[in-house]
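Note that one protein chain of the assembly has been removed; the remaining protein chains are unaltered in position.
The letters A, B and C name the chains in turn, as written, and every chain counts its residues from 1.
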Amino acid sequence: MLQIRTDLAIEARELYKERNNIEVSGVEVEKEEKNDYTITRVKIVNEYGANQMGKPIGNYITIEVPALKKADQDLKDEISKVLAKELKALHKLDKSNKTLVVGLGNWNVTPDALGPKVVDKILVTRHYFEAYKKIEDETMANVSAISPGVMGLTGIETGEIIKGIVEKIKPDLVIAVDALASRKMERVSSTIQISDTGINPGSGVGNKRKGLNEEYLGIPVIAIGVPTVVDAATMVNDTIDMIIGEMKKQSKVGSNFYSMLEEMESEDKYQLIKEVLNPYMGNVMVTPKEVDDLIDDLSKVIANGLNISLHPGIDLKDVNRYLN
Amino acid sequence: MLQIRTDLAIEARELYKERNNIEVSGVEVEKEEKNDYTITRVKIVNEYGANQMGKPIGNYITIEVPALKKADQDLKDEISKVLAKELKALHKLDKSNKTLVVGLGNWNVTPDALGPKVVDKILVTRHYFEAYKKIEDETMANVSAISPGVMGLTGIETGEIIKGIVEKIKPDLVIAVDALASRKMERVSSTIQISDTGINPGSGVGNKRKGLNEEYLGIPVIAIGVPTVVDAATMVNDTIDMIIGEMKKQSKVGSNFYSMLEEMESEDKYQLIKEVLNPYMGNVMVTPKEVDDLIDDLSKVIANGLNISLHPGIDLKDVNRYLN
Amino acid sequence: MLQIRTDLAIEARELYKERNNIEVSGVEVEKEEKNDYTITRVKIVNEYGANQMGKPIGNYITIEVPALKKADQDLKDEISKVLAKELKALHKLDKSNKTLVVGLGNWNVTPDALGPKVVDKILVTRHYFEAYKKIEDETMANVSAISPGVMGLTGIETGEIIKGIVEKIKPDLVIAVDALASRKMERVSSTIQISDTGINPGSGVGNKRKGLNEEYLGIPVIAIGVPTVVDAATMVNDTIDMIIGEMKKQSKVGSNFYSMLEEMESEDKYQLIKEVLNPYMGNVMVTPKEVDDLIDDLSKVIANGLNISLHPGIDLKDVNRYLN
Partner (left out) sequence: MLQIRTDLAIEARELYKERNNIEVSGVEVEKEEKNDYTITRVKIVNEYGANQMGKPIGNYITIEVPALKKADQDLKDEISKVLAKELKALHKLDKSNKTLVVGLGNWNVTPDALGPKVVDKILVTRHYFEAYKKIEDETMANVSAISPGVMGLTGIETGEIIKGIVEKIKPDLVIAVDALASRKMERVSSTIQISDTGINPGSGVGNKRKGLNEEYLGIPVIAIGVPTVVDAATMVNDTIDMIIGEMKKQSKVGSNFYSMLEEMESEDKYQLIKEVLNPYMGNVMVTPKEVDDLIDDLSKVIANGLNISLHPGIDLKDVNRYLN
């Protein structure tokens, strides 16, 4: 069986259906359509589903907001609230929670800087609880946050860094925010995935060998991911498919082309592309031109969603007052 | 006849040879190989050559430095000196020259910020000449510099802005620095093109309708360009060719595939790719991950080359003392 | 008579009153107090007033928003609207207006980057009017924008650059946005001054010898300024005054101290401080730590104010849709 490689559960499911023309068994899907966004809740319920999807058993909630790139403040605020709501549905959050927010990724590579930028906007309070020897508070919960950097900069696996910190400060929950790669350009910067399975070896962009998950850290880990790049191989792959589509439409193509099409359709093609691209794959990224602004906006939307869900007495207006 | 679309004269020539298996007539090429770099001097001598190359009559000097991305200071300094030497060969520069350096591109889009970053490092002196009513000086020549921004930010064609300034301050020479797109990833950030034809409608990345050239500005214009991105269509195109190459090697492919190959080989394929990519072409860029550092390094190399060629009494050591 | 040196008309007035304990004659002042902000309209009506104030005859409207640094989105939007309203009161703006917005200052020095950052967020349209040979439109007016950089980077006086461009593109109005220096830290990043006198030799931070004003450019110039730094001399000056205040309170001081106080009170003291600070004055700035975020927020508030006042059919929601 072919391994499916994508950060987004909804894409894993799409790929499976494309190949097998059936739904993955062991996977439950629920869709909720709104005017400005769609929420898809994918639940992997057993090992069979996990294998088919190439993802661990658990919940994967995806919020797709096509207009997010050009959203006005109202829509941004609405998405922050949706994020907060889904987060609370996934994990009970109250004033007694001690949460560590982890911003994964490299702050020197714009499309990978989402996590660190979110962390910069998190309303951290743990130091006050420590200073005043407080256990809990009606307005604020105990929140800390860190951006550990990537293994290429630190020489240390992110998992080890976070585990070391977790053992020192003993939070109840880790929320890890990360930039992902999508297989479809239209999803870049317009899709948010929340999952209760943490971040697992191999998934995500960059070097995160030791998983940020409950198994390794010993506490629940929620992962929030947003695709900010398309990997080069994916892009070529999609384009070739588009070309073939075009050609079919224009019925420009002779019968022999269709047989060749059979030859190539399938994961083989994708693997071949990856192979030939490898020489420069490593250092190439495919990203929207306005990526700087997009990352700034997204990080605010996500940080606000976290701030209002983690702190019992904080709403969107307060956030702006407490922050900057 | 098919129009060749590339910013680099050496690539235009390559493409022509690929298609026609002969050298372009009306184009003279001279190559100089060194340990760390190669200089290719392409001279388009007549209208026929210009049409074939899709570039105006004139000189196009390309300095290729494969190791530039990982260069030590000595190599960077050497390239600055080579750039200065080639510049002086192309246009007589002495203490009486009044030069305006123009940094093209958008400083908010990292790979397009090369020009503005060079301008930031140019040793400008015009204001001293004005203040002290000086005509000339043994050490310094009269140099000014500007980064006008791109039409998408200004609503004004770059050509109009520069012409307005030229009419006010009356320089003898304009040197325009710009980020280019290459058709080959290996050329990105390792190739410098110097030309005495200026920048012409359609060439370069972004919006520069009214050419920055002698015809429009009324004074000589030297263009210095460095490829910092590969356009997406090019990348897909190259990949498909690599795939075909791979397949041939692995002789994985049936005869019918070769016939299809015939169908597609040629500019048609490239155009088709451009077409299908169009929906997201506009906002997508393919660029090295470490682009921020690369642009910083390149802008220093180029700015230093300009500073030592424009100012009669300045060498590389002085530059660092005068600047920052 | 002592020259008063400050960018803000309200400060010039304050200083005059401090010294002379009377209102400046030839200057009319009108104050409007709101919950979150105060608008002060200073009108210099004759030459006498102009001399006393060290500013040309004209209108100076100041919007003071103490809470701007921690403002929520609603307050920011309100201030954008107030700015738009005051702007229209100062200069008739309709769909037929052709406006050039000029962002003064150095984008490499954070507190001086306000102007360029505003320009980045201006909804420019002139290129569409040119492309479609349109004269006017119900939704959009003809707007262009440029950030010329500072003389230290260009070697050209900002006035010359703008005049060159104005002569080429022939706008009806220039709006110049600039970072100012305040004499009071509490005004930094919380005060907006709008004036119909443009920017005049000596005023503003940095090198703007040739005034950006109607006299030089031949069209009306509106200046929008926000203090983003306190000049070092001012800060020392204020501190010494505060110390003296403290001492008086604590009556710590002997009679001889008062006599010395007489010796120093007055502009002499300020000049002396400037003198002794000169060696490093040039390169020193006194600025809030979170200046990066402040400038980002302010530039949005001002750009939005300009966008809704210049374009007849655009409101705050549209702006976000059109931009990024």
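Here, a contact is a pair of C-beta atoms (placed from the backbone, for glycine too) under 8 Å apart; a residue touches a chain by one contact, two chains touch by 3 or more.
Note that the structure is a prediction, hence the values are computed from the model and not measured.
Specify the residue from the set C:Ala141, C:Ala232 or C:Val319 that touches the hidden chain.
C:Ala232
Looking beyond the chains shown, say which of C:Glu28, C:Glu47, C:Asp94 or C:Glu186 touches the absent one.
C:Glu186
Which of these, A:Val42, A:Ile61, A:Ile79 or A:Val143, touches the one chain of the complex that we don't see?
From the options A:Val42, A:Ile61, A:Ile79 or A:Val143, the contact with the absent chain belongs to A:Val143.
Using the touch rule from the top, list residues of subunit C that touch the missing partner.
Against the left-out chain, subunit C lists 108-110, 185-186, 230, 232, 235-236, 239-240, 242-243, 245-247, 253-254, 256-257, 259-260, 263, 272-273, 275-277, 280, 282-290, 292.
Which residue numbers on subunit A touch the omitted chain?
Touch with the absent chain occurs at residues 107-108, 119-120, 124-128, 130, 143-149, 151-157, 160-161, 163-169, 207.
Touching the absent chain: which residues on subunit B qualify?
Answer for subunit B: residues 69-74, 77, 290, 293-294, 297, 316-317, 320-322, 324 touch the chain left out.
The rule is simple: only the chains that are shown with their structure count from here on.
Using Cα averages as centroids, what's the distance between subunit A and subunit C in whole Å?
43
Please work out the Cα centroid separation of subunit A and subunit B, and write it as a whole number of Å.
Taking the mean C-alpha position of each chain, the two centres sit 37 Å apart.
So the centre of each chain is just the mean of its C-alpha atoms; given that, what is the distance between subunit B and subunit C in Å?
The computed centroid separation for subunit B versus subunit C comes out at 39 Å.
Specify, in ascending order, the residues of subunit C that touch 2 or more different other chains.
none
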